[in-house]
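Before anything else, here's the structure in question.
Note that one protein chain is taken out, while the other chains of the complex remain in position.
For subunit A:
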Amino acid sequence: MSSDPLVARHVLEFPGGYTRTTGPVIGRFLSELRARRVVGVRTAEGRVLVPPLEYDPATGEPVTGEYVEVGPAGTVTTCAWVDEPLDAHPLDRPFAWALIELDGADTALLHAVDAGDPKAIAPGTRVWPVWNDHPTGGITDISHFVPEVTKIVAPVRTEYRLQAGGALRVFLEGVARGVFLGGRCPSCAKVYVPYRMSCPECGAVIGEPVELPDTGTITTFAINNLPDPRAPQVPFVSAYILLDDADIPMIALVGGVPAHEVREGMRVRAVWAPPEERTASMTSVRWFAPMERS
């Protein structure tokens, strides 16, 4: 003899569903919903009940015949987060049940809020209804509520065609050949690198570029602990390097030495990419490395 209990599924469902005669007050509320409006009803004491009731719960007196349009937005008075929605829930993703006091109402309406994240909803959060596409005269004519728009994303994208200036082009073409080109001011004799066509100090026109050595001295530097797409690792050292014979330092990467061993006054030499990999760009210079080590 089997020891299994006798088990059977049984469904109790009135065929076609019960009807509910709404009466005039609830009927008006549902009719307004079908027309995508929310109304409350005023009590004899002047309060606006939303959803409307036929009898004022405070006094037991019938409500007045005065209907007041409220909302459509409202303020959450309290809420509960639903992490795992059930089949019968209005949303198939995590949501909040919330009591919502619609603008102009004195009571709160229970509805679902699609907030996305439990941190996005709290008492005081402003919410707006999302209407069902095919209203039929029921509370689900409001599909759910969503938080008020407080921020939009404004993508801005401007595409430029950038042409290196004449002087910079001279410098970068030098870099492609493995040399640093500077310019000597004919008036104050200062040597500027990268090569430029006028002196920022006295304004004089600078003539032909001069080749500079690829060795220099670190004047000062930072040890950067924040990642940068142009640096191979963190920490990396960005240094002011005064090339020999130049009068102004360049900012460049220092490599081939642990960051904390870099010193002011350290002698460095450029580490060039192999000739076949060089282009008219600073990526042709891998970094500067200490001379005693290179």
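Keep in mind that, in the parts below, contacts are C-beta pairs under 8 Å (C-beta built on N, C-alpha and C of every residue); 3 or more make two chains touch, one makes a residue touch a chain; residues count from 1.
One rule holds for everything that comes next: contacts and distances are computed from a predicted model.
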UniProt protein name of the chain not shown, from "Peptide/nickel transport system permease protein", "Acetyl-CoA acetyltransferase", "Response regulator transcription factor" or "ABC-2 family transporter protein": "Acetyl-CoA acetyltransferase"
Residue among A:Leu53, A:Leu91 or A:Ala222 that touches the chain left out of view: A:Ala222
Residue, one of A:Pro51, A:Gly71, A:Pro129 or A:Pro194, that touches the chain absent here: A:Pro194
Touching the absent chain when the full complex is considered, from A:Ile142, A:Ala252 or A:Ala289: A:Ala252
On subunit A, residues whose C-beta touches the chain left out of the figure: 150-151, 154, 156, 162, 164, 168, 171-172, 188, 190-192, 194, 200-201, 219-226, 228-230, 235, 238-240, 247-248, 250-253, 259, 264, 281-282
